[in-house]
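Okay, so here's the structure we're looking at.
One protein chain omitted, others in place.
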Amino acid sequence: MTQQFWPLGLIPLLPLGGVLFALFGGRRGGRRAVNVVAPGVVGLAFAVSVWSLARLVSLPAGGALRFAAWRWIAAGPFHVEMALRFDALTAIMCLVVTGVGALIHVYSVGYMGHDEDYARFFTYMNLFTASMLILVLADNLVVMFVGWEGVGLCSYLLIAFWYTNPEYAYNGRKAFIVNRVGDAGFLLGIFTIVYALARGGVWTVTFAGMSHQAALLQPYATAAALLLFLGATGKSAQIPLYVWLPDAMVGPTPVSALIHAATMVTAGVYMVTRLGFLFTLAPAALTVVAVVGAVTAFFAATIAMVQTDIKRVLAYSTISQIGYMMLGAGVGAFSAGIFHLMTHAFFKALLFLCAGAIIHELDGEQEMGRMGGLRGSMPITWLTMLTAALAISGIPPFAGYFSKDQILEATFASGHPTLWLIGVITAGLTAFYIFRLIILTFYGESRVEPSKAAHLHDAPAVMTVPLIVLALLSVGGGWVGLPRGFLWGEAFNRFLAPVVIPPGAELATPGSGLALVMIAIPIVGVAAAVVCYAQMPGLPVLVAYKARLLDSLLRHKYYVDELYNAVIARPLFWVAAYVLHRGVDGAVIDGLVNGTGLTLLEGGEELRRTESGNVQHYALLYLCGALGIGAYYLYRVVIR
Amino acid sequence: MTPLNYFVVLSAVLFVIGVAGVLLRRNVIVMFMSIELMLNAVNLAFVAFGRQLGNAEGQVIVFFAITVAAAEAAVGLGIIIAVFRNRMTLNADELKLLRW
Amino acid sequence: MAIELVIGAVKALVVLLLVLNVTGSMLWFERKGAALIQDRIGANRAAIFGVGRRMGLPNLGLINTLIADPIKLFTKEDFVPAGADRVLHSLAPFLALFPVLVTFAVVPIGDVLRIGSRTITLQAANLPAAALYVLAVLGVGVYGVALGGWASNNRWALLGGIRASAQMISYEMAMGLAILAVVVTYGTVDLQTICRMQGGVWFGWLPRWGIVLQPVSFILLLVAGIAESKRVPFDLPEGESELVAGYFTEYSGGKQAVFMMTDFAEVVLVSVLITLFFFGGWQVPWLYADGFHFPGPHGAFLALPNYAVAILQIIAFWVKTLFFCLLQILVRWTLPRLRYDQLMGLGWKGLLPLGLLNLVVTAFVVVAVGGR
Partner (left out) sequence: MPLWLFAFFAIIAVVSALGVILQRHPVHCLLALALALLDIGALFIGLGAEALGFLQIIIYVGAIMVLFLFVIWLLNLQREGLATERIGLKVIGTLAAAALGAELCALLVHAGPAPAAPLPVDYGSLRSLARLLFANYLVAFEVTSALLLAAMVGAIGLARRIPGTNAVAAPPSDVADRLRSAAG
């Protein structure tokens, strides 16, 4: 059953209000006002989300809250309402977005404490949050697309926040353009769905409405699902459209946290889950999702192993973890995917914020080669980041273990042992590279520049408090999804079950052997990292030398950027420069425009000679006109 | 009695003479006079037609035409004076600032 | 048909002769009037072969003036200045005189004369829209003086001509408004009808003359008329101390005589109009078509034949006219000349608003009382 609940409107409107405030009153109101309002509105949105959740829980299972603001598009039978929907899936997303988002906002107050453009920054941040909330609260595909585009725009604005640096601006554009490719797929997917439904005389784009039209969707499900998934790969940085995400690291670190943890990249996963009914109609598409997810996870993890930029390691780790989520969704374990999305939001946000704290302390230093030994001077950061590392590695009982475990179990159970194997290996790689990061950053000799090393200390409370909160969540966040049999086992899945397609019955019987593997592999990874970087610092260099080719391949990120440049970008640039610019633009369009202008100009030059300025010439012409009319009447009346 | 057509023909002749005056004379004020002549030629036709139809509305129209002509003469002559003061000429050939 | 033409020609001739003679006499009256006011004897030299004086009679000045002056003037040199527009210079005096003279064509100098079965209206041209005719013809009168001034190729003459035409146009408005008020009062534009409506008496003694109904119009017409005829105190177009002689500076001989005649004809015309509109025209108090009906309890009645009545009416008309002619001469030799701005101010700011107000009030009263 669906209940009308107007406060839903407040959830996106509050951050939007923050946008207006920061945009128009930010500079006048001063830093202090913005610092209160910008995180405050997100916090309030979180509160409203909790309120809505409380209302939702009071409904019978499978219920949803709904708020229709106004009829937006009305074109014949096709009409779209500006409507919001709040069900279990939305609830989790909303809480994650607003909760983690609020913490990141609070953290940003400290992080951006010295930036002149704080008002603009918080304008974008709030807009980003609002867009994401519109995306997750959307009642239909079209409204979702609004949020979808909104987050794309905001990511561009925020990545290129320090736009005076041409490279940053370039990276912002890259993110935007790559996202456009995905968006095109998403739009085509929407059209395909509308087409499919309209053929059967059904005019709806609401999720609730569409989910009952399986029969109509069936013939087009694969195409629609693949197109939509193309959009998801763009937003969620999956192969092949992941290239923008590592470059997005040039934005302020809280932005990275927001993009990677709470908003944007999770949008793809959310969308696939939300449209699970469609994807299940197309097993082939689901398989594609699973394969892409698994391959991306592994692929990104291998790259992460050799990165030296702390944020890039985290960026590839995000790609990798999103790959897990896609894998989960791909094998039909949608709730597992969402579960991992949630826990990932906690520890990835924490990782980024910790990295941000370090970068902030080191005045923008991001190279791990110039870190090390920070454990003593930044204890809170060390502890919280270690918590997050344990969580992402999948060490029990930290949050990441439960979610990753669920995904891998579901993968195995769904009959994809290869994918499972990839996932397991990736889990080990994950543990390896994340502890490589921890060790290079916090342990060993300090390689920090002496000038900076002198006054190293933990960040101020406004930044550490969010870290601590997130650390607690990273520890306990996974406990809502305890395996069956433990305490309130599978509470998360049960909560989500009415919304997402329930996972296969196989999930009910996890092999204990698998569980052991799942515990052992990360520990192996951690141990390897400790051995390589703490015990025998020469070993990585030796390995890298022995496997020069592989190392080079990894360091150059499999030459994907180069490949894209060669295959897509360069030809496109060539076409743009020589065909479109010089040919179409220069010859055809400019020719047309200039030709029109020239024709008129020359014609005017000639015609103006008739404008003698002599009133008698005009009178004579006038008389000729009168003569013509007279002649006509003469012809009409006299001759005939 | 004179056939009413004669009046109309006379009106046409006067009108044509006015047209010729507008086209042939270079002095703006004489052109203006020719326009007045055309107006009166038309007035004559109106009265003749009114007479033909046996109703006085033709005369009413002429009455309004005379009134408007008075207004037109006042404004037109004002313009002519202003033009002459600024350009020191009333020769239509020289008053062509608006040419290309 | 033929007899009609003859009667019409006779009427026109009679009226014309009357007017011309009265006009000629005005010259003598003017001289004598001026002498009277200036305490001197005035024109007393003219005599036909000395006849009058030899016989001890009064010196026949009037007769002599009527004859001697024209002869003198028409035998003088007809001078046309160099650079003058010859045609217009010669045409101008007649353009000035002609409209004034033709105005008299519609003036009724008596009621009707019955000869046998034939009834003759004592009016040269019986025009239904006579009042409009008067206004139209007076409007055309501007051209004579204007062109006379311009064609003389003399700056005083040109200035005089411009002044004259500006003045005449300005005062024509007041004059027209005065006449319109009378027209509205009597509800007709036929002068004969207006005269007839002024017959009879109120209360047994007060003649039903227009002056009683339209006193403001009378003053308007008198003032505007004097200005229209360009006489003192409105004689700026010919103010000799400023413009030598104004628009007829360059005129001499016969053409000068015609301009002078125009001048006096206009005096007569103004008097005629005043008489017509405000003093009953040819009406004699208590005289009706069949004779005198005296008021009083006994109701004395003196029957008169038609021709006697007509003659009495004609005499009455000319007596009244002459009275106003003399009044104008008195005014001329009494008042000083206005300044030009005073002249224009009086015309546009004094007489015009007054005339408009008078017309509006008249219209309201007529609608309220008569309800036509």
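Going by the order they are written in, the chains are A, B and C; count residues from 1 in each one.
Going forward, contacts are C-beta pairs under 8 Å (C-beta built on N, C-alpha and C of every residue); 3 or more make two chains touch, one makes a residue touch a chain.
None of the values given here were measured: they were computed from a predicted structure.
A.B. asks: Going by the touch rule at the top, give the shown chains the omitted chain contacts.
C.D. replies: A, B, C
A.B. asks: Of C:L66, C:A96, C:A124 or C:L147, which residue touches the hidden chain?
C.D. replies: C:L147
A.B. asks: I need the residue numbers on chain B that touch the omitted chain, in ascending order.
C.D. replies: Output for chain B: 1-10, 12-21, 23-27, 29-30, 32-34, 36-37, 40, 43-44, 47-48, 50-57, 59-60, 62-64, 66-75, 77-82, 84-86, 88, 90, 93.
A.B. asks: If you put the missing chain back, which residues of chain C would it touch?
C.D. replies: 82-83, 85, 88, 128-129, 132-133, 135-140, 142-143, 146-147, 150, 153-155, 158, 162, 165-166, 169, 172, 176, 189
A.B. asks: For the chain that got dropped from the picture, name the residues of chain A it touches.
C.D. replies: Where chain A meets the chain not shown: residues 616-617, 620, 623-624, 626-627, 630-631, 633-634, 637-638.
Criterion: only the chains that are shown with their structure count from here on.
A.B. asks: Can the chain contact pattern be summarised as a line, a ring, a star, a complete graph, or none of these (other)?
C.D. replies: other
A.B. asks: Distance-wise, how many Å sit between the C-alpha centres of chain A and chain C, to the nearest whole number?
C.D. replies: 108
A.B. asks: Could you state the distance in Å from the CA-based centre of chain B to that of chain C?
C.D. replies: Measuring from centre to centre gives 35 Å for this pair.
A.B. asks: Give, as an integer number of Å, the spacing between the C-alpha centres of chain B and chain A.
C.D. replies: Spacing between the chain centres: roughly 80 Å.
A.B. asks: Which residues of chain A touch chain B in their complex?
C.D. replies: It is residues 608-609, 611-616, 619-620, 623 of chain A that touch chain B.
A.B. asks: For a test of understanding, state which residues of chain B touch chain A in their complex under the given definition.
C.D. replies: 19, 22-23, 26, 31, 92-93, 95-100
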